[in-house]
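Heads up, one of the protein chains got dropped from this complex, but the rest are sitting where they should.
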Amino acid sequence: MVIDLKRCTSCHSCTVACKAEHHTPPGVFWAKVVRLESGKYPTVVRQALPLLCMNCKEPECEKVCPTGATKKRPDGIVIVDSKQCVGCRYCAVACPYGARNFSSDWTDYFTGEKKPSSEFAAHSKKKWMKESDKGVVSKCNFCVDRVEKGLKPACVNACPTEARTFGDLDDPESEVSQLIKKRRGMQLHPEYGTDASVYYLPAR
Amino acid sequence: MESSSTSSGSVLQFEDFKSGPRAQTEWGFGGKRKWRDGWLLMAMFLGGIGAGQFVVSTWFFHSVTSAVVGVAIVAVGKTVAHLLYLGQPSRFYRLFLKPRTSWISRGLIFMIVFVAFAAAYLAPDIGFSWVPWTTGSSLGQALWLGAILSASLVMVYDGFVLASCKSITSWNTALMPPLFFTYAIAGGVAMTYLTVTAAGKKILSEGDMTTLDAILLTTMFALVVIYIVNMAASTATARESLRRLVGTRLAVAFIGLAIVAGLLVPLVIAYYRELAVEGTVASVLLAASCILELAGDLSIRHSILSAGLHTPVFSEGL
Partner (left out) sequence: MVKTSCGMCYGTCTVDVHLEDGIVSGIEGDPDSPQGYGNICAKGLSAPMMLYDPSRLNYPIVRTNPVKGIGVDPGWKRISWDEAMDLLTSKLKECMARDPRGLYTVGSPTFPAERAFNILSFRKAFGTPNYYTGGGGLHCGNGAHMIGGIYHASWSVIPDFKYTNLAIYWGCSKGHGAGHAANVAAKQAADAKARGMRLIVFDPFLSTQASTAEEWVPIKAGTDAAAALAMANLLVNEYGLYDADYLKWKTNAGYLIGPDGLYVRDKKTGVPLVWNTGTNKQDAFNSKGLKDMALEGDFEVSGVKCSPSFKILKEHLKKYTPQYASEICGVPANTLRRVAKDFGEEAKIGSTINIEGKVLPYRPVASIYFRGSQGHYNQAWDCMSLVLLNHFVGAADVPGGALAFGPPVHLGYPGTGKLKYSVEPDKDGLMVASNWPYAHLPYPPNEPKDPPQRLDLQDLFYIPTYTTIMAWENNEELWQKFKIPYRPDVMISFATNQIMSVGNPKTLFENFLKKFRFIASFNIYSTEFEEAAADLVLPDASFLERYSSATTFPTVGVSCHATGLGEWIWAIRQPVIQPMAERRPMVDVILELSERLGLHDKYLEAVREWVDRAYGGDIDLKKVFKPGEKLNFERLLDVIMKDRFGEDKGLEFFKEHGYLKWDKRVEEVYWRWFNDVRVPVYLEWIIRAGRKSKAVAEKYGVPDLVDWSAHTALPDWRPCPTHAEKDPEYDLEGFYWRSALHTYSMTMQNPWLDEVSQNDPYTYTIQVNAETAKRKGVKEGDYVWLENPKGSKARGRVHLTDGIRPDHVAIAANAGHWGKGLPRAKGKGVFFNELIEIDKEHTCPVSLGQDICVKLKLYKDGGARSG
């Protein structure tokens, strides 16, 4: 994935799109946006930085995972098998990008409240349990279900400024590869050797 | 450390959404789920002091009771603490599956091996006289050696677990394993003394113990000082870790408990024990010192965990 920081406006649609797609419970954010500020008034710069799992080619999380629940698929997507994860959270501590979330239990945004939220809550729970579980760690999976159906990941699909582009990094002709080449796309923390699959195009 | 309550009124940002150095909030007391996350710290602590106790009591003080307690702390205490921490405890067996890359798998295998060796070694002395060896026999000695080796690995692996986290600069240092190792041994000394004393016995050579303790404490103090100097000279994130260690509420644990109470006071006691009044007063002092050391041990682990800050995702200068 490529995220163009010049286009991004920190609108948090990606944050919510991911929530809406995966019905992540409260406190769990697979996608998020942090804001950075640097400089002194009046020469100050504020930059939004959307984050998600970098789906690293050399994932730290996978290395440290004692159970093998974290796996790298042949297509490069790093996934957590929620049936194998024990919830030790080593991956969460080791991931340099804060991409991993632990949720001890399923909770609903309208917890303990009445209809009609209960129907929606049941729906949410069903959706969430299909992808994850309680007591385990979860993270962005590049919307693997959507991608397999030929759809764009939910956050890419939503982004109002079309700052996010999804594609095949291994194909030098793909839009993402071209963007990275032309706009000097960069990875976060290249020094850790994670070889992140999310590239950022500089804002300035 | 900043809390992340979502209750109305006192709303604050989750660490995850912050730019700048970001605290790891999964391990240690006061993490995301507050107290429950502390069980991992307990597991590390118990593993360290238990294994240390075994080593110290079998090597230097020859106390079977204490050795047994040490093994039990590891076998029961550490295991239970781990299980309490896990999100899916029923799948705990999966923790052993990836020793090739994961220090947790390795550590836990060390733990099993240690418990096995140690139990086998101690078996003849704890009522299983039918086993075909005695503690003194060469087979027994081999078992002991195995236990000592695996205990050392149990004591040291926590250090590797932390040191292998690349983005947490205050952990990602070669100091971690020796630091954890020394602390485990010192904890072992303290536990041995306390166990033996509690059992109503007298430590055979209190003098030796104090000397050993003094050496360990001095080493630990030196390591902690190097650790601090290291952080101060390292990246901004490490400096921020240091700032949190000395300049926030965490300083109570780090400076107050870990350094002053857990290191300096016991050091003073160790060096001036001879000057202290005779007999029980000295023993009480020693016991107090041991308890302080243990508290210091727990505190330093807690401090290190809590001050574990990830380098900002957007490294400075980008």
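For clarity, chains are labelled A and B in written order, and residue numbers in each chain start from 1.
Convention: a contact is a pair of C-beta atoms (placed from the backbone, for glycine too) under 8 Å apart; a residue touches a chain by one contact, two chains touch by 3 or more.
Predicted, not measured: the structure shown is a model, and the values here were computed from it.
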item	value
Options A:84, A:104 or A:157, residue touching the unrepresented chain	A:157
Residue, one of A:39, A:74 or A:150, that touches the chain absent here	A:39
Where the missing chain touches chain B, by residue	2-3, 5-6, 8-14, 16-17
Chain not shown, touching residues in chain A	4, 6-7, 9-13, 15-17, 19-21, 26-27, 29, 32-33, 35, 37, 39-42, 44-48, 109-110, 113-117, 119-120, 123, 127, 157-163, 203
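Everything that follows uses one rule, which is that only the chains that are shown with their structure count from here on.
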item	value
Between chain A and chain B, centroid-to-centroid distance (C-alpha), Å	34
Chain A - residues contacting chain B, complex	26-27, 29, 32-37, 47, 49, 51, 60, 62-69, 84-90, 92-98, 101-102, 104, 133-137, 186, 188-189, 192
In the complex, chain B residues that touch chain A	6, 14-20, 22, 24, 26-27, 32-33, 36, 40, 85-89, 91-92, 94-98, 101-105, 108, 161, 164-168, 308, 310-311, 313-315, 318
